[in-house]
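Provided herewith is a single structure, encoded as structure tokens, for subsequent inquiry.
Left out: one protein chain. Kept in place: all the others.
Think of it as A, B and C in the order they're written, each chain with its own count starting at 1.
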Amino acid sequence: MADNTWASAITSVVPNQIRVRGYRIDELMGRVSFGEAVYLILRGELPGAAVGRLMEAMIVASIDHGVTPPSTLAVRNAATTGAPLNACIAAGALAVNRHHGGAVEDCMRLLARGAERVAAGETAASAAGALVAAEKAAARRLPGFGHRVHTYDPRSHRLLALAKEAGAAGPHVAVAEAIVAALARGGKALPLNVDGAIAAVLADLGFAPELANGFFILARTAGWMAHVAEELSREKPMRRIDQQSCAYDGPPPRDVA
Amino acid sequence: MADNTWASAITSVVPNQIRVRGYRIDELMGRVSFGEAVYLILRGELPGAAVGRLMEAMIVASIDHGVTPPSTLAVRNAATTGAPLNACIAAGALAVNRHHGGAVEDCMRLLARGAERVAAGETAASAAGALVAAEKAAARRLPGFGHRVHTYDPRSHRLLALAKEAGAAGPHVAVAEAIVAALARGGKALPLNVDGAIAAVLADLGFAPELANGFFILARTAGWMAHVAEELSREKPMRRIDQQSCAYDGPPPRDVA
Amino acid sequence: MADNTWASAITSVVPNQIRVRGYRIDELMGRVSFGEAVYLILRGELPGAAVGRLMEAMIVASIDHGVTPPSTLAVRNAATTGAPLNACIAAGALAVNRHHGGAVEDCMRLLARGAERVAAGETAASAAGALVAAEKAAARRLPGFGHRVHTYDPRSHRLLALAKEAGAAGPHVAVAEAIVAALARGGKALPLNVDGAIAAVLADLGFAPELANGFFILARTAGWMAHVAEELSREKPMRRIDQQSCAYDGPPPRDVA
Partner (left out) sequence: MADNTWASAITSVVPNQIRVRGYRIDELMGRVSFGEAVYLILRGELPGAAVGRLMEAMIVASIDHGVTPPSTLAVRNAATTGAPLNACIAAGALAVNRHHGGAVEDCMRLLARGAERVAAGETAASAAGALVAAEKAAARRLPGFGHRVHTYDPRSHRLLALAKEAGAAGPHVAVAEAIVAALARGGKALPLNVDGAIAAVLADLGFAPELANGFFILARTAGWMAHVAEELSREKPMRRIDQQSCAYDGPPPRDVA
């Protein structure tokens, strides 16, 4: 019936040929990085090489954060009951919500309000001051700022530096940094956390906030795979997983050559 | 209680410092590719640059295959009911099983049987012949060979070429190619499909078969994000999704510059 | 640490004794119906027998609706890829959202607005008229009214009749019926669908709207189990599931003795 017809602009598949956004997938393989391919499939065009590296850095930043995040606990709890790998990953994805991973989306919306002010002629500092005041007045926490473990989030600093190197830092990054300064001035110093830094970069790259937690899930899937493999190789089934009783016993600190 | 203590060798998190397998995550960002980071977190050591590129190519190969795979239909069906993005991705992951994506794992086990024969002194051709005969005698299909759409899978050829360039092609790749030759000699030509090529490469890189469908889910998450975004921007809620009524209307064929 | 302590009022488990809301579970077994037990665990008290029967009828009403609902398609699509039963059920649950099954929650909130008006002295007819007008002015559809297949939903009529028999029909049921009358008077006749009838009954029983889609999932799990069993026993793996090409070939119409 005619009204069931629809169209997709993502991937064309005909016998012996697969094209993603027009490019042969076998030509993309080995020529573009995964970060570039992710940008391509979501935006329709290949990014420049610098933005590709930025995408990769953003995904690397989210690859793991140890055993305590609720999503990783969900993955380990599923694994200990005997769930297959894909079900463990699904359980992890289901634990990425407003309160965990979701700050990226909320922070993108917050920074967008600041970027609008900047576009209307305000300075980033002024826009940031207005946002901080508004959220304080509404008794809301600033998503993307502060961390339960880190007072300085090394991932954020590195990511913003890479964004600037790539020429991809725009008003959202500027507002994010201005909010940190405004908070410090106000006597309530909070670091930009990795969610906030990713939010600023994604927003300046033009991604929609609705996609934000997908990047986290994509990156963290690699971490979850490592946790499932470790759970199965080192632990007994049906154990009580106590996140506070876990010690790190991996390689000692070392530097990338 | 003492018996609740356990250990993890993946990531250490202390205030203001996160180390994955011993490396500072902010140092990894921008210095290693996502493919290298995935290898690192799963194997404990950084790979060489060539293997890193091979990992990336393998993930790019799996990024999307249009609207017909059952997992993508599961994602679109969830999206049309109003599911949030993470639930759509979870629904996709739950549709990656033995019959869809699972051929990688099964093929890894098949090729391992062949590689054992090669290690014991047989040629790849002889090992392949024995495997083909054994599976035929048992009336089993060869996982990783044949495709419902493609008689020549361009992804497989590209991936094996990259594996050889990287010096990473070993007995599993040799046996996979020998199986294709044996099938052709036997009058039943079947291509090595992308699952089979990924299986050969993962096995020669030393990955465990149990992780196989995780790589597929990780890569395809990017594709699923694109399908969810497209579903929400172009279609009405609660539509009947008929995979055979979908036309491609994206960019025309083009080449990577 | 002290701040990790918490409490639960649902079930106490000590060696050889399990009590749900204070009652021994082995004493509940065989003495109360599942509908009564569901009411007990959610509300903390056993309902009267009539409300127990009403709960059971509500759950029976949701047990299945054939092969076309998106959640059932999600279940079948997972099953055809080889997913285990629990993953098929999870895929089904993930497809129960705002646009599918979610009308119960939305309708409960709508009827609550009507019931507030009734509590403030309006008649149900007046409250219903106000709601219909308000939703029309806002160009919103009325959740719980209308059905893509049925112009008369037999489940709704039966459920409201049972609610009245049980003495459990209150202002939410009255407003729901008044909305049907108001729509008919306005020339736009729409039946109360099963979601709307369940919404009215749940609301008059005092359940929170947030729990609404849980009842649907609970009931439909039985239907999904039947669909998985049928898929595995009658169909080949990895088939294309076309909901419009399915014929019914079960028992002919018959009456409950």
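As a working rule, contacts are C-beta pairs under 8 Å (C-beta built on N, C-alpha and C of every residue); 3 or more make two chains touch, one makes a residue touch a chain.
Source: prediction; values computed, not measured.
Using the document's contact rule, name the residues of subunit B that touch the chain not shown here.
Within subunit B, the residues touching the omitted chain are 84, 86-87, 90, 94.
Tell me which stretches of subunit A touch the chain missing from the display.
The list for subunit A reads 68, 70-71, 73-74, 77-78, 80-83, 87-88, 90-91, 94-102, 237-238, 240, 242-244.
Touching the absent chain: which residues on subunit C qualify?
Residues 4-13, 15-35, 37-38, 41-42, 44, 46, 53, 56-57, 59-61, 63-68, 84-87, 89-91, 93-94, 96-97, 149-155, 157-159, 162, 208, 210-211, 213-214, 217-219, 221-230, 232, 234-235, 239-242, 245-256 of subunit C touch the chain absent from view.
FYI, only the chains that are shown with their structure count from here on.
How big is the rotation, 0 to 180°, that puts the C-alpha atoms of subunit B on those of subunit C, in steps of 5?
180
If more than half of the interface residue numbers appear on both sides, call it same; otherwise different. Which is it for subunit A and subunit B?
same
So how far apart, in whole Å, are subunit B and subunit C when each is placed at the average of its C-alpha atoms?
40
Could you say which residues in subunit B touch two or more other chains, in rising order?
Expected reply: 68, 87, 90-91, 94, 96-97, 240, 242.
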